[in-house]
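One protein chain is absent from this view; the other protein chains keep their places.
Here is chain A:
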Amino acid sequence: MTSMNHLRNKVAVVGVGNTPYGNFPHKSDYALGADAFKAALVDSGLEKHEIDGLVTCRVPYYARMGEVLGLDPRWTLAMPGHGRMSGMAIIEAMLAIESGAADHVALIYTNIGRSRRMNYGGDDSASVWDPWGFTSPGAAHAMMFRMHMQRYGTTTRQLAEVSVAFRQHAILNPDAVMKKPMTIDDHEEARPIAEPLRLLDYCLINDGAVCMILTSAERAKDLRKPPVLITGAGGRDAFRRSAVANFDPDMWFTEAQDTSRQVYEMAGVGPDDVDALMCYDNFSPTVLFSLEGFGYCKRGESGAFVEGGRLALGGALPTNTDGGHLSNSYMQGWALNIEAVRQLRGECGIRQVPGCEVVHYVATTPCTRSIIYTRA
């Protein structure tokens, strides 16, 4: 099989920006997107006219976004608002830059799900399973977590460690939405939604936008901030077993293993080399599945692995240092990717991982994707 190994360290992230996160009923997707774009452009030191590639994600209409920003790119890609799309989009942008299709690509993600009262279930996402009352990505993850509990003896108190660690990080993040301290008991006593999952196993729903600007590592040398390199990337989709949306009877273990082989081989690093993990956390069990699928622990052992604050700052594997989707912001992977960049630049203040040189982004989903970033 061919690989992307020859693209190791060829493309860099040179600008990142985000809006405040929260409830903004009077702001449109385009207004939020423009704010994030302006912040990322300043961060990069590029001039607007130098942006010749555009990726939009969850933006209602890519052309309107380009119109608002006054851009006529020579390469544009519009992606739907699914969490799996962030990693996919960044890899696509890497390929576009390396192929010569674009020099400087702006990737813009916008989300107004909070102020527009998105439900993520019921009539928002009709499916063949509606007559039996089954709906929502959260319930699909509850199904998988029940299987994990039964197969491996994983407990909800172990699962709570994920939410508690990320909340500790959010408290250190000025941008984060949820800053109320949380204990394992708080998690256990929270309102059940789709049991065995409870409210504190669920991601937030909030408004906001994120922008990243990518270019070649060569061009990145002359820009404002130290470049952060895309050192590894990989992916594998699982469509054949997707009859139940957001569910996989094997928790995407095979796809995660395949993706991890690709990303580690391309980057030339392994789990032991990773200083911080940015792990897609639509629901807390996804983190456990990711830790196993990407070789941070053995299959079935993620519950014990996360005990004792291992994922918290100061622990052996600081994970989602911005607070993740559970406590920072529901930016569907995008906020985690800009947190990766900021950690590698050393810009994270009191939540900075000391000596951070390798950051690993993981999204274990029906389109599993992974990216390893390093400092140039």
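As a convention for this text, a residue touches a chain if its C-beta (ideal position, glycine included) is under 8 Å from a C-beta of that chain, and two chains touch if they have at least 3 such contacts; residues count from 1.
Note that contacts and distances are computed from a predicted model.
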Chain left out of the displayed complex - its UniProt protein name, from "ABC transporter ATP-binding protein", "Zn-ribbon domain-containing OB-fold protein", "Multiple sugar transport system permease protein" or "Anti-sigma regulatory factor": "Zn-ribbon domain-containing OB-fold protein"
Sole residue of A:A31, A:M118, A:V244 or A:A304 that reaches the chain not shown, by the stated touch rule: A:V244
Sole contact to the chain not displayed, among A:D72, A:E195 or A:E347: A:E195
Option from A:R64, A:R146, A:K179 or A:R261 whose C-beta touches the chain left out: A:R146
Sites on chain A contacted by the missing partner chain, in the whole complex: 119, 121-123, 126-136, 139, 142-144, 146-147, 150-151, 191-197, 240, 243-244, 247, 249
